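The complex appears here minus one protein chain, its other protein chains still in place.
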Amino acid sequence: MSSSSQPLIAIIAGVGPGTGAAVARKFSAAYPVVLMARNPDNYEDLVKEINGNGGKALGISTDVASSDSVKAAMEKVKGEFGEGVGCAAAIFNASGKFVRKPFLELTEDEFMAGYDVSGKGAFLFSRATLPLLLNSVDASKYPPSLIFTGATASFKGGAMMSSFSTGKFALRSLSQSLGREFGPKGVHVAHAVIDGVIDIPRTKEWMQGAGPDAKIRADAIAEAYWNLHVQHRSAFTNEIDIRPYVEKW
Amino acid sequence: MSSSSQPLIAIIAGVGPGTGAAVARKFSAAYPVVLMARNPDNYEDLVKEINGNGGKALGISTDVASSDSVKAAMEKVKGEFGEGVGCAAAIFNASGKFVRKPFLELTEDEFMAGYDVSGKGAFLFSRATLPLLLNSVDASKYPPSLIFTGATASFKGGAMMSSFSTGKFALRSLSQSLGREFGPKGVHVAHAVIDGVIDIPRTKEWMQGAGPDAKIRADAIAEAYWNLHVQHRSAFTNEIDIRPYVEKW
Amino acid sequence: MSSSSQPLIAIIAGVGPGTGAAVARKFSAAYPVVLMARNPDNYEDLVKEINGNGGKALGISTDVASSDSVKAAMEKVKGEFGEGVGCAAAIFNASGKFVRKPFLELTEDEFMAGYDVSGKGAFLFSRATLPLLLNSVDASKYPPSLIFTGATASFKGGAMMSSFSTGKFALRSLSQSLGREFGPKGVHVAHAVIDGVIDIPRTKEWMQGAGPDAKIRADAIAEAYWNLHVQHRSAFTNEIDIRPYVEKW
Partner (left out) sequence: MSSSSQPLIAIIAGVGPGTGAAVARKFSAAYPVVLMARNPDNYEDLVKEINGNGGKALGISTDVASSDSVKAAMEKVKGEFGEGVGCAAAIFNASGKFVRKPFLELTEDEFMAGYDVSGKGAFLFSRATLPLLLNSVDASKYPPSLIFTGATASFKGGAMMSSFSTGKFALRSLSQSLGREFGPKGVHVAHAVIDGVIDIPRTKEWMQGAGPDAKIRADAIAEAYWNLHVQHRSAFTNEIDIRPYVEKW
């Protein structure tokens, strides 16, 4: 049984320079945040930034596709925030490495890389965070939320995209299964289809000439995730799409 | 050419005791609101309430399925707010009368009633408001928004539901066509699938025993519509679903 | 109650040089066929061809969007084949005139043209043929079938396509509603998404250089419709897509 004095945190997996970082900043205004990424380079500066701004952030090097790694990460979370820690929001933003090439040139490992993260990783992350989300239903001001980041490939299997899209389709399926099982228990499960290029340093040179705001601002995605989080339980959204106003779709 | 001193209003068609009224209240905190419904009974108290609370509301008896009626309504809007009035948000929440009965017992008029409002009515409303939305792109703090209210029947054609669902499918299609044409011009077009029973006086006795919050709170829908309205243009959502946490889907 | 000596016919609405004619030829090998089109030019040669080849065809000038016209057509059918005539297959292949232009330039009539045929027309045709389909369930070798021709626009609302796609979305919705209501009564309702250009005289100059078979052969569509018709009732297909092997989708 949770109590109103239970500490509630947000956990974000897949923190990089785009969506993950923006979500972490946004949710850190309300909750201590745990940032997970394989490579500490992806969160170290952000952890400092948030802690320096009066928030609280904990970075944990985690491979979401590894059961042991996820378990160890959750041990660290409990070590830091207490055994009875609750979770107000868990956001799965990880994606596997992805090679676009002719199907017959894909190795088994390359094909599996997408599912490894988007399928198995999402399973492990959900299994680790759902108990904390469930035990926060009474304590949390807003319905505890489990949010998954999808992509165009979540509903369209493009040519030479099978490694990526099989994982993203699976992730979308998982968000529905969990929504149907855990919604009635008070946990809000949602899936966001990010249908466009995100504006991050790596995409700086892309889409030159497409005009202003042709790439998605990561903080606009974070805003959408926050708005999902604060939805009343009588009006849960399971799926939203997000794309730039100029996007062809 | 719009200017920053241009008055910007919100127009809501299909104001009744549920979504329409809640949306009107929500948007009236930011804009003068125009409330359209066939029957003045549906908006008169609300107009008084909003005007009494320091907002500004204008009710106009309108049949959205009638070209002449929509034209007359827009003349009244311009008479009240000026020829150059802009529109920050236009929300189409109207639905036709709907009879659930065996297909072979449907009259032509009964079958057409759904499309009359959800197809033709949505066309007339969009055609009337889009020029005002377009001329507000520069002046509006948030991207001018055209939002349509859908239903479960927007994506599932149930048995004995053809009158309702053909119109709702058509409406969803319209929201996509308009999103693809007017998104690049800066207007945000969105479609909300309301997948559940709304908590209004008429549904008070429904779903007894389903537990608290099993019916959708209209103000939660209004909140979602507002969140669509304030989305950054690099991150437009075209479609959201909204349903109670306990809903089967 | 139908008997095994009941005459069973096929009725095809929307007979032109492509799908309609091919379907008529295909089904005329098994059933007397009724061909409906507004303009007799669209069926006269075909009626002669089928009657000359040992089949039986009756052409009826019909406006499917007019209740009176559809009623008159069905009177002619009964005059020709008897009051108790049954229908083994009814195929709705009509489409309204369609103007692709900016939304704000559409007149009300232009917008309504799509729905007039794909919505109201499909309703009138279904209402007229379903009683004949129902009374043939016992007599027909194959489940009596009601098949609708859809298009890419049946599931995607493209920019400047709203007149066409609102009607096609509505038609798809109708096929689901009727499938759910009349499937359990033994009538097979199906919807075919024709996602590509059909190879007819009017499209002869289109897609030059796209290689052989880049346009859909109408007789291949007819083959697919026949295969839907002969499906066992334990294995009904409600929706198929049909597109050329080289099509982008």
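Labels A, B and C are assigned to the chains in the order they are written; within every chain, residues are numbered from 1.
Methods note: a contact is a pair of C-beta atoms (placed from the backbone, for glycine too) under 8 Å apart; a residue touches a chain by one contact, two chains touch by 3 or more.
Note that the coordinates shown come from a computational prediction; the quantities given were computed from them, not determined experimentally.
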Completion exercise
Shown chains contacted by the missing chain are A, C
Practice task
From the listed residues A:Leu106, A:Val137, A:Met207 or A:Val230, report the one that touches the chain absent from this view.
Solution key: A:Leu106
Exercise for the section: Identify the residue among A:Lys48, A:Arg127 or A:Lys204 that touches the chain left out of the display. Expected result: A:Arg127
Fill in the blank from the handout: Missing-chain contact among A:Phe81, A:Phe125 or A:Phe169 belongs to A:Phe169
Practice task
Can you work out which residue in A:Tyr115, A:Tyr142 or A:Phe236 touches the chain that's missing from view?
Solution key: A:Tyr115
Fill in the blank from the handout: Even though one chain is not shown, chain C touches it at residues 143, 180, 183-184, 186, 188, 199, 213-217, 220-221, 223-224, 227, 231-249
Fill in the blank from the handout: In the full complex, chain A touches the hidden chain through residues 67, 102-104, 106, 108, 111-112, 115, 119-120, 123-124, 126-127, 130-131, 153, 156-162, 165-178, 180-182
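Rule of thumb we're sticking to: only the chains that are shown with their structure count from here on.
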Exercise for the section: Using the contact definition from the top, classify how the chains connect: line, ring, star, complete or other. Expected result: line
Completion exercise
Cα centre of chain B to Cα centre of chain C, whole Å, reads 34
Handout entry: chain A and chain B: spacing of chain centres that average the CA atoms, whole Å
Key = 32
Fill in the blank from the handout: Among chain B residues, those touching two or more other chains are 180
